[in-house]
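I have a structure I would like to understand better, so I am pasting it below and will then ask my questions one at a time.
Left out: one protein chain. Kept in place: all the others.
Take a look at chain A:
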Amino acid sequence: MMWLAVRQALGAWLFSRHNNGKAQRISLSTSRKEMIQRMYDVAIVGGGICGCSLLYELSKYNLKAVLIEKENDVAIGTTKANSAIVHAGYDPENGTAMAKYNVEGNRMIKQLCEQLDVPYKQIGSLVVALSEDQLETLKVLKQRGDKNGVPDLKLLNHEETLVLEPNLNPEVKGALLAPTAGIISPWELAIALAETAVKNGAEVLLRSEVAEIQKENGVFHVSTGDKTIQSRFVVNAAGVLADKVSSLAEKVSSFTISPSKGEYYLLDKNQGNIVSHVIFQCPTELGKGVLVSPTVHGNLIVGPNAEKGEAGHTGTTADGLDYVRKLSVLSVPGISFRDSIRNFAGLRANSNQDDFIVGESKIQKGFFQIAGIKSPGLTAAPAIAADMVRMLEDAGLELNPKDYFVNTRKVYRFKHMDAAEREQIIVQNPLYGRIVCRCETVTEGEIVDALHRPLPPVSVDGVKRRCGCGMGRCQGGFCGPRVQEIIARELGLPMEQIPLDRDGMNIITGTTKQ
């Protein structure tokens, strides 16, 4: 009965909102002023996959947690520009934090994705050997993986490999099969974690770049220019800027980050079936090789190279893209790069230490690091977050589980519905009958829904990351202006103020006839 009442109330609210079609602003539960005066138990700096995972873990307990992000959305840095692979865990050296978190994270991420309705597919991976020497490398990887606790690793010979993947280079000598590897939508996972954390009472402070971290009387004062947040603990999950953030608290950072940049091709869905596993190349003296993999959205991803990078610079280069093309066809010769729909580059937060840096600062008590999270950071993030919570507890954070914790989330994706579900949802909300993105079959209903969830997007790409509109072959050419209109309408803002992605990335410069 209770549930029914809630549903009816919700339905009426949704209806009224959609019905009047008028602009309404979302009022976040916490106003800015209130925030300044509030005291937090944990402040997380950085809204990437690590920060969002930690916020979610912390939101299970009766405590005050806040995530501070400099951009207008979470998942806007490395989290949105990587290979989107859930690694099995044979790569990291035995005994490292990387190995431990990778294997644990691999198990956790599967369940998280189910609970939070995040696209994930356990398709398995193959490391392919293209020479007899490389077969030896595969054996080393298998041994390492077995020791790391990676389940079901298997060495395949030439024939077995080609049976699994007929489009591989016919000269392939063999492969290492890792059935627990998978593909995922990394940004959707980060957004789902942050959204759900907010539902559970955690807070997210966007457009807030941390400028200062001071400790007074055992309390951190984190300043973001116009406001100061007080917190007992601070966790640095600032990705490629983690050394900068660390230096604010440690004075001289105990590590440095030297990002590397990886460039990618994303190909049309007509290439998405050329392979059915994640295809890695064997690492050689020339480099780690490039991967070829279906994406969880049905496209094909090819990349990356690895060049020296710089925070804030994610441009692609002709040479880098050339390299990716040339190397990838060594393992999968038939890729049609004519069907490219997008190129991008992402940064990896490589530190001057070999392993992930996860734990309390030795210089500043109460200041914790989740830093140097290069590959397999995405896979490791949930495990790192869970471990970080234990570390915070050891440092004195009281963990009283909430009586009521929301650990599920449902996203309506029209594309994946059957006929009956489609009929039903359009009757309930006619906006689901209006296709906005024709390439990816995304409806206005889904976009409006995303704009009214906790942590609503404010940009065209923010909507794209949540709904998939504009991710297809026309790259938002048709739906971009329409999405911009819907955001403007729903958020009650003028069109000019809706950016492509980060604040300041203005799409339009004014009106005509001026």
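Things worth noting here:
The definition used in the following text is that contacts are C-beta pairs under 8 Å (C-beta built on N, C-alpha and C of every residue); 3 or more make two chains touch, one makes a residue touch a chain; residues count from 1.
Here is the rule we go by: contacts and distances are computed from a predicted model.
This figure omits one chain of the complex; the name its UniProt record holds, of "Thioredoxin reductase", "2-oxoacid:acceptor oxidoreductase subunit alpha", "Aspartate carbamoyltransferase" or "Cytochrome bc1 complex cytochrome c subunit", is "Thioredoxin reductase".
When you scan A:Glu93, A:Asp146 or A:Glu423 for touch with the missing chain, the hit is A:Glu423. Interface note: of A:Asn217, A:Thr408 or A:Thr511, the residue touching the hidden chain in the full complex is A:Thr511.
The set of chain A residues touching the chain not shown comprises 265-266, 270, 312-318, 320-321, 337, 340-344, 419, 422-423, 426-427, 430-431, 433-435, 438-439, 441, 473-475, 477-478, 480-481, 495-496, 499-502, 504-514.
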